[in-house]
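Shown here: the complex without one of its protein chains, the others still in place.
Order of writing sets the labels: A, B and C. Residues in every chain begin at 1.
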Amino acid sequence: MKKILNNPNDYVDEMLQGLIAAHPEYYRLHGDSGKVIARAEPGKSGKVGVISGGGSGHLPVFTGYVGTGLLDACAIGDVFASPSAEQIADTIRAADQGAGVLRLYGNYGGDLMNFDMAGDLVEFEDIKCTTVVLADDVASASFEEREKRRGVAGMVYAFKIAGAAAEAGHNLEAVTKVAQKAADACHSIGVALSSCTVPQAGKPTFDIGEDEMEMGMGIHGEPGVWRGKLRQADEIADEMLDRLLADKPLVSGDRISFMVNSLGATPPEELYILFRNVKKRFEELNVQIVMPLVGRYATSMEMSGASFTLIKLDDELESHLKEPADCAFWKV
Amino acid sequence: MKKILNNPNDYVDEMLQGLIAAHPEYYRLHGDSGKVIARAEPGKSGKVGVISGGGSGHLPVFTGYVGTGLLDACAIGDVFASPSAEQIADTIRAADQGAGVLRLYGNYGGDLMNFDMAGDLVEFEDIKCTTVVLADDVASASFEEREKRRGVAGMVYAFKIAGAAAEAGHNLEAVTKVAQKAADACHSIGVALSSCTVPQAGKPTFDIGEDEMEMGMGIHGEPGVWRGKLRQADEIADEMLDRLLADKPLVSGDRISFMVNSLGATPPEELYILFRNVKKRFEELNVQIVMPLVGRYATSMEMSGASFTLIKLDDELESHLKEPADCAFWKV
Amino acid sequence: MSITKATMQAGIKRLAMAMEHDFEMLNTIDGALGDGDLGVTMTRGMRLVAQASDQLPDDLGMALLACAQAFTKSSGSSYGTLMATGLMAMAKEVKGQTSIDISQISPLVALARDAMMKRGKAELGGKTVLDSLDALCQATKGINDPDELAKAAVNSVQQALDDMRDKPATIGRARIFAQKSIGMDDPGMVAMQQIIIALADR
Partner (left out) sequence: MSITKATMQAGIKRLAMAMEHDFEMLNTIDGALGDGDLGVTMTRGMRLVAQASDQLPDDLGMALLACAQAFTKSSGSSYGTLMATGLMAMAKEVKGQTSIDISQISPLVALARDAMMKRGKAELGGKTVLDSLDALCQATKGINDPDELAKAAVNSVQQALDDMRDKPATIGRARIFAQKSIGMDDPGMVAMQQIIIALADR
């Protein structure tokens, strides 16, 4: 196991302690579970709270995106495991400034149940909650069954847009509406070249040949669309783009943002090689890429591979996307 | 080879094309070698130019740090290979605003020769050049032979501080002096858990056992101090710190900055686990960490491992460190 | 015959011990198709419940609520959340009571089952813990004799396993291994069988 850690059971707690020690200007622990992170400076009174949460092992997702113009608080579970309903309830409490809280998270069974249950727990405290679930991975279900799709890197766009709307002072209904619009506008697909290792498991989640790749694999190693010989960067990018464009056909003059995201080990050099082809393809389509994101935005520890996320913009989404935001991992 | 690329010979050119396509607001190609990157908006007339350069495969080093308050231009060679003297000469020309140019780069044989030779090439064009060479890797030579040390992640601090001094309008002599002071204040050490693969080589640079680590290894796989069984995070951090503190003893009340840097594949989760221990150790010493940097600042593509850099600050270094800076990979 | 705080405390003790015993077995069976944490979930949850057991309130609704909270606190895994959901639904129903007649058990299980279906957005027949609870509810309906009840309960969860074994998984992590799961027992159903055996003291 090529991992730098102490006791695998302490991986998440020690990571959070280090995170807060490094960036006390952004993050603080809330409550006593040790796994709820809130903004160092809470949002202003009357602001809608935006929270997220999920398993650890995806930095900057989820915790990293707590910050101005982004999330107010976040509940973090063990690596690849949902946080408990009690922790999420604490997160809702941390984020509430009297205007209600949007729960914005990825479409995974455990998370769905726990975020719902957390809502039940805070209901009698008179905190109004709404929900938007990200389901952007086009490889995980057909367009007709969109609601079954896994939530992946599109999350980052939804955090940014919902966070900006909340920061601008919109009410819970409006923030929820634009967050849902952003979530619906996101289409993602990933490709994995090697597995990561969950610390408590101690061995790679899946085996894959030295010359193999898997198209459409999920960020926890969920099976993809096909597995085969590793292809050239341009071929990989073309197939990923084709799959996204089949899901969301674009026409000349459309405006989008686009993310080329590393799953962890794949270096930025290779992301730029991919982006080079992406850019060319969209130029041919006369589609304008606004604020492209190339980097490590949603990862699976040391997994090799990359994901693409396409978000079709309208004026509202574009203006929220461009508004200022600030956390330790991303500044706009 | 778990790499996403097309023809290995095009790795660097395609990477640079993608970089510029993604961030035209920061970077532009200068000249016709295809491997000299300059600021999209040149520094103001009369500003001292600060340049760097070296082999590719270390993003954000070197190219990524072209930006306001950082580098003016950069020459990039093939992966792990020095840029040519001609390219460096072009870089000097791109950075010159009439006030001379500081060459700030790492201590590697090929780079030394080529930066010198580039100086000879531009001499008759009346561009004044000075040189500061980073030699911060304490594992590569003893303190008595400091000038033989390899240059590693300390570079990033030197870029930041020299860039801020140049931006503030200091003259070439003053910028060079503070850059040299910053370079001398840096002490680094790395630990590698797995190799990277140079695209044109097509296989890992070195072999290392599944349960092994190497203390003090260089960023291109240069041999380190010892190789042995992978230890716990706190033990690794303690040894690295001990080695740095033996090189640069600190006393209560000292102020430093500190970088916990991933060599590529090691995820931020594990950097924070390391930082947690670093923070504790310096608290015990009553040494204040200013603006800690935890992330991927100087990498070797998909190598696993981490490096520590300690820079002892005085008022001048600290104020330059904190001044604003802006590139696609780092905003202060 | 009826259930009181003392009956509950004795049941908790047996259940907590059973879950320690089944730790490896439940992890292994969950690991074959899922993430291998079901033993962890059940022992963590039952340790907290056992800790709270001495200070349980006499109001059995409040007592069940305390058990539910132990699960929401200790784990975010699906089974823990479903257990908490089911316990809460029963807690609501018996709030204010200091004893529960055993004839109430079947309708209480039905309440738990329905709340869990709602929480997990799943149907009966999907090869999950819901099928065990449904079988349990049907088999115990109208029984007043404690011995007969225990026997019917234990038989029902075994029968549920037998009935579902050759179906594919449709829910949770195992769903993506639907084909592979045919012929294998659902981990959540196996856990419920062990829970019932411990509570029934068989």
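As a convention for this text, contacts are C-beta pairs under 8 Å (C-beta built on N, C-alpha and C of every residue); 3 or more make two chains touch, one makes a residue touch a chain.
Owing to the predicted nature of the structure, the values given are computational and were not obtained by experimental measurement.
In the full complex, the chain left out of view touches B.
The residue from B:S84, B:S194 or B:S257 that touches the chain not shown here is B:S84. Think of the hidden chain as still there; on subunit B it touches residues 33, 77-78, 80-87, 109-114, 116-117, 120-121, 201, 222-223.
The rule we apply is simple: only the chains that are shown with their structure count from here on.
With chains as nodes and touching pairs as edges, the resulting graph is an open line.
Measuring from the averaged C-alpha position of subunit A to that of subunit B gives a distance of 30 Å. Computed centre separation for the pair subunit B/subunit C is 57 angstrom, with centres defined by C-alpha atoms.
Rounded to whole angstrom units, the spacing between the C-alpha centres of subunit A and subunit C is 33.
For subunit B, no residue reaches two or more other chains under the stated contact definition.
The multi-chain contact residues of subunit C, meaning those touching 2 or more other chains, do not exist; every residue touches at most one other chain.
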